[in-house]
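Yeah, one chain of the complex is gone here, protein chain that is, but the others are all in their spots.
Think of it as A and B in the order they're written, each chain with its own count starting at 1.
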Amino acid sequence: MTGNAEILQAGFADPVFDSQRAFRTVLGALSEPGLVAELDPALTPPPGLEPATAIALLTLADYETPVWLPPALAAGAAGRWLRFHAGAPLTTTPADSAYAVITAGAEAPELFDFHPGDDQFPDRSTTIFIQCTSLEGGLPVILAGPGIPGSRRFAPQGPVPEFWRAAAANHARYPLGVDCLFTAGRRIAGLPRSTRIETGETR
Amino acid sequence: MEPDPLVESRQRRLAILARAPRQEIETLLETVGGAPPHEALKAPETGTVIVEGRAGGTGRRFNLGEATVTRCVVRLEDGTLGYSYALGRDKTKARLAALIDALAQDAQRGPVIAAGLARLALDQQALRALASRKAAATRVEFFTMVRGEG
Partner (left out) sequence: MYVAVKGGEAAILATHELLAETRRGDPAVPEIAPAQIREQMGLAVARVMNEGSLYDPDLAALALKQAQGDTIEAAFLLRAYRTTLPRFGASLPLDTGAMAIRRRISAAYKDLPGGQVLGPTYDYTHRLFDFALEEGGETPALTPAPAPLAETMPRVPDILGQEGLMEAEAPPEGDPAPFDLTRASVSFPAGRDVRLQAMARGDEGFMLGLGYSTQRGYGNAHPFAGEIRLGEVAVSFVPEELGFAVDLGDLTLSECQMINQFAGSKDIPPQFTRGYGLAFGHAERKVMSMALVDRALKARDLGEAADYPAQQEEFVLYHADNVEAAGFVEHLKLPHYVDFQGELELIRRIRAEREARLAKGQDHLPEAAE
């Protein structure tokens, strides 16, 4: 075990209060889709995970929530870090995952490859972290629905038009579907399945 | 995970530490110069483990209930990791036990720690044997009554 010691980063300094604060922020992000929030607990993430992804995963994942990581991350420091700190098992099957991490614009499974929940338990779906270079300045979309007064402009850098089409199709199968969290640095924004998406050209 | 010769000795070490009173662990740590500089890779944390039984002792698994468990993982300056997992809520003990687990892997202090842990194991064995001897005093010795003789 000692062989991995030099690449393992520490977890939360205060596991209880750090994770509670982070949980509140993630909850807020999913309640107000497209509104960018910042996660403040101090944490050095392993290579490959945005700080916000790492903080949120450490807060949410545990031994009962299999996590899907891109193969390179799963085999490297990020996978070890997650198993070490969250006790979460890794899975290679997207449909078995409770959480997943993908990088916007990079090679990744389709949204529809992840678990959409089932009719009896729609909540047993995958929550996907989409890592971006920034949560501003990208191709804008207009969001509407629960948690949004009127409509909200959201423009993360990274997601390509096909992604937004898939996200709109994901909304169409509500109450089933996956929920997404966009991360960049310490910033995070939510896109639950309940949000309607109108792409680009509207404005 | 492939069989690791170090795993078994570590399992024995953690089992002894889990049963040792905090004071004993503290004393043992003092014999090797006290707590070395370290980082809490996983700060001492109390949680639970759900305890499983088996129906009839051998059958279907079921959840009996939870137990409080406190864990800690430390990293020494040379990168050595020390773990502790034990029943109860003693976070100080968790950190001390993790330090012992880390120092036990050290070339100089390892043998001193191993000797100290062996002593603790003997104490624990003696306590167990005494409890068993007390129970043995209540074992029924049946004898057959001789009947029907003039």
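Assume a contact is a pair of C-beta atoms (placed from the backbone, for glycine too) under 8 Å apart; a residue touches a chain by one contact, two chains touch by 3 or more.
Bear in mind the structure is a predicted one, so any value in this text is a computation, not a measurement.
Interface residues of chain B with the unshown chain, by the touch rule above, are 1, 4, 7, 11, 14-15, 18-19, 45-69, 71, 73, 83, 85-89, 128-140, 142. What chain A contributes to its contact with the hidden chain is residues 1, 15, 62-63, 83-85, 87-89.
We adopt the following convention: only the chains that are shown with their structure count from here on.
For the pair chain A and chain B, the distance between mean C-alpha positions equals 39 Å. Within the complex formed with chain B, the chain A residues making contact are 1-2, 5-6, 8, 10-16, 84-85. Residues of chain B touching chain A in their complex: 39-43, 45, 73, 75, 79-81, 105.
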